[in-house]
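Only one protein chain is missing; all other protein chains are in place.
For clarity, chains are labelled A and B in written order, and residue numbers in each chain start from 1.
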Amino acid sequence: MNEMVRPDGIGRRSFIRLGAVGLGATLLAACGDGNGIGGGTTGGGGASAPALPAAPAVSNAAAAKKYSGTTVVTDIPGFGTELATTEQLAKQFEAETGVKIKTVPLPKSTSDAYAGDQRLLAAGQATPDVLLVDLIYPPALAGYLLDLKGRLTEAEVALSYPNLIGVNTIDSRLVAYPWYGGFGRLYYRTDLLRKYGFSAPPKTWTELTDMATKIQAGEKAANKAFSGYVFQGNAYEGLTCNALEWVASYNGGTFIDDRTVSIDNPNAIAALKLAQSWIGKIAPSGVTTFTEDEAHSAFGAGNAAFMRNWEYAQDLDKGSAVAGKFAVAPLPAGAVAGGKTAAAAGGWAVAVNKNSKSPDAAVEWLRYLTSPGAQAYRAVNSADVPAQPGVAALPEVQTALPALKQEVNPVARPTQIGGKYNEASTVIFQAVNAMLRGSNVESGVRKMAGDLRGLVG
Amino acid sequence: MSVRPPGAGPKLATRQARLAWLLIAPTLAVTAVVALYPAVTTVYRSFTDDTFGGTSHWIGLDNYATLLHDAAFRSATWITIEFTALTVAVEAVLGVILAVALNQAFAGRGAMRALLLVPFAIINVISVSIWKLMFNQSYGVFNDLLVDKLHLADQPIDFFGTRTAALLSVSAIDVWKTTPFVALLLLAGLQSIPADVQEAAQVDGAGPIRRFFAITLPLLRPALLVALVFRTLDALRVFDVFYVLFGARADTTTMSIYIEQNIVDFGKAGYGSAISVVTMLLIAVFVALYVGLNARANK
Partner (left out) sequence: MTDTLRRPAAVTKPSPAPRRRGRTPAARIRRVLFYLLVLLIAGYLLFPIYWAAKTAVSADQEIYATPAAYLPHSFTMQHFNNALSDPRFLRSIVNSLIVGGSVTAISVLVGSFAAYALGRFTFRGRSTMRYVILAMSIFPQIAILGSLYKLLTATHLYNTLPALIGTYLIFILPFTVWTMTSFFQQLPKELEEAAYIDGASTMQTFWRVMMPLAAPGLAATAILAVIAAWNEYLFALSFESDSSNWTVPVMISNVGAQSSAYTIPWGDQMAASLVVMIPVIVLVLLLQRRIVAGLTGGSVKG
């Protein structure tokens, strides 16, 4: 009579089974990994990517062979053609020198990569031996990076753009060596300029505003989504670059010149006021949420007359609604005395972990990775702008990246203030974003200057 | 609500208590191992001036004093609370509606239940990105519908322009993503309601609406409480949705984003830890509120 019939559903045995599965899977996971030797070396390519040509020969092979057999752990880009070209370089280096390269792919987001670097360096980790750092990070990471001055020859150092070397030199230590660069450029629709009777791209921002207004007025009737000018207005580092270009081109300084906060001057205010006037007129109000990708998309779909972006945007020529209909020019200057074109300098550098157990081998790898040959290879095969003027002048590089034929006047972001740069940049882009969305420019600049002074001390 | 086996007495009570502790022990062990160390170190660090690349010194309550005057933190707290209130309220209502609807018998119910989880199952970053595309002022499908197809507006709307618009848009996305979570918990709760109770009410002639409020809802309360507590916890810690859409924009920085900014971008681990501690205390207050409300309703 006392039947305790087990109902359907989870009985004890199946439950224990479930738990065992859980435990078993955990153990499996524990044993199964940690053998990521050569971690990401097979990634990225995919059946659709064309086969890459072989990487150039290793010019410092003789020196590097001394360390044959050591393993160097290095960051590499985590996706796209950059991953492919860097892996090719790694393979070539391994083959010619016997130094084993173990790769660690970086996350796509720069700030995620920086957060990772912060964690591992603060914990005193010895690997990765070689780090890839965005140009704005060496000041913050300086204390954890090896001084390359004693390791690279003066000739090697002199090969790079001096401005990039300057940005990577903290307290007279060269903590990172420039790897590839990028400068802000003006993209414009050649067909539309012709259509509305303009013979050349604008030389000043005022000219750009007038041209954009006229073109937009004409095009908007047929295309409601058309705007005159698109750029990066979201509250992030990209806006600091755009704002720097406006302010510097108006001869308004670079927010913080050396250690002096210089932003509160009439020229800078004029520049920012002009930018504010664009929103809702020649730039869509949504531009305050645009990053490079949105601007690239808007221009690429044929919905903008002008765009500010980095060199990579030339890929629109390879298949978009505007292929063959646009060209690149230097960014306009401010229509004031002393105004001249200014391009924010971006890019990445290669550094060596101070705690590395094999610094010599690491430096050899760094040497090859940043060699003129490697930079030319990456310029042609993964559209990375070289950080050396000599490489930028090579004919095959200029064919691959036509924007390089133009002169630039590079302006560096105020990273000289050291570890506080991120905070300073946040002050700048949050303030400018608010101005773009309508808040008062004079008081905004005053507050910005005050906050920056508080940081710089 | 606990049961004493027959012949219960004080000795049995202690045996029960011992068994109870034994059953809880593994969970507490896990808590101690994975949660205690981070909790303790975070609290400790909040009393120091630990910065990345610098040294760390004990500074007592200085970080907290600074926090009191930190306008950015106040703004972060407000937007987080507003977001939480808005989304949890909407999700509760929609979740109940969904659960009740999916509890009925109809053709395709199993498929609908699986469908229910699709928004919740798709990777966070991806779903937020899709919505970002759809909300886009220039080429988004919503503006296309509103302006070009349905002619409900003559200019494309900037869904992210002002703080209010941004908050509403973010909330719409979050509601879409997590109502299924609430609905699923409530559905499971509905399935546990004894049918004889429902039938008795039906026999009494109570209409569906009255039946719902008088019987279903009260019995749903435990499941609803759990769902709301966890949704509130998650909403107060929100990061992804806001960050993917707005990055480090000042008026949409939530508490978690502000913590991230301070610890990672600014390298101020000490100050960031203080913000974390205050955030955690705030969250704890909300949980206590729920519990209090629930206890009161139980009486």
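In this text, a contact is a pair of C-beta atoms (placed from the backbone, for glycine too) under 8 Å apart; a residue touches a chain by one contact, two chains touch by 3 or more.
Quantities reported herein were computed from a predicted structural model and do not represent experimental measurements.
Chemist: Using the touch definition up top, pick the residue from B:S75, B:N103 or B:T162 that touches the left-out chain.
Modeler: Considering the complete complex, B:N103 is the one touching the chain left out.
Chemist: Taking the full complex into account, what residues of chain A touch the chain not shown?
Modeler: Counting only chain A, the missing chain is touched by 1-12, 15, 18-19, 21-23, 25-26, 28-30, 32-34, 36, 39-40, 42-49, 77-82, 84, 104-105, 107-110, 112, 115-116, 119, 122-123, 125, 223-225, 291-293, 296-298, 300-301, 303, 309-310, 312-313, 315, 319-321, 383.
Chemist: Where does chain B touch the missing chain, residue by residue?
Modeler: Residues touching the hidden chain, for chain B, are 1-3, 5-6, 13, 16-17, 19-21, 23-24, 26-28, 30-31, 33-35, 37-39, 41-42, 98, 101, 103-106, 108-110, 112-127, 129-131, 133-134, 138-141, 144-145, 148, 176, 180-181, 184-185, 187-196, 198, 219, 222-223, 225-226, 229-230, 233, 237, 239-240, 255-256, 259-260, 263-264, 269, 272-273, 276, 279-280, 283-284, 287, 291.
The criterion applied here is as follows: only the chains that are shown with their structure count from here on.
Chemist: Once bound in the complex, which stretches of chain A touch chain B?
Modeler: On the chain A side, the touching residues are 111, 114-115, 118, 122, 140-144, 224-225, 227, 234-236, 284-286, 288-289, 291, 294, 297-298, 301, 303, 419-420, 422-423, 426, 429-430, 433-434, 437.
Chemist: Please name which positions on chain B make contact with chain A in the complex.
Modeler: The contact residues of chain B facing chain A are 51-54, 136-139, 147-148, 156, 158, 160-162, 245-250, 261, 264-267.
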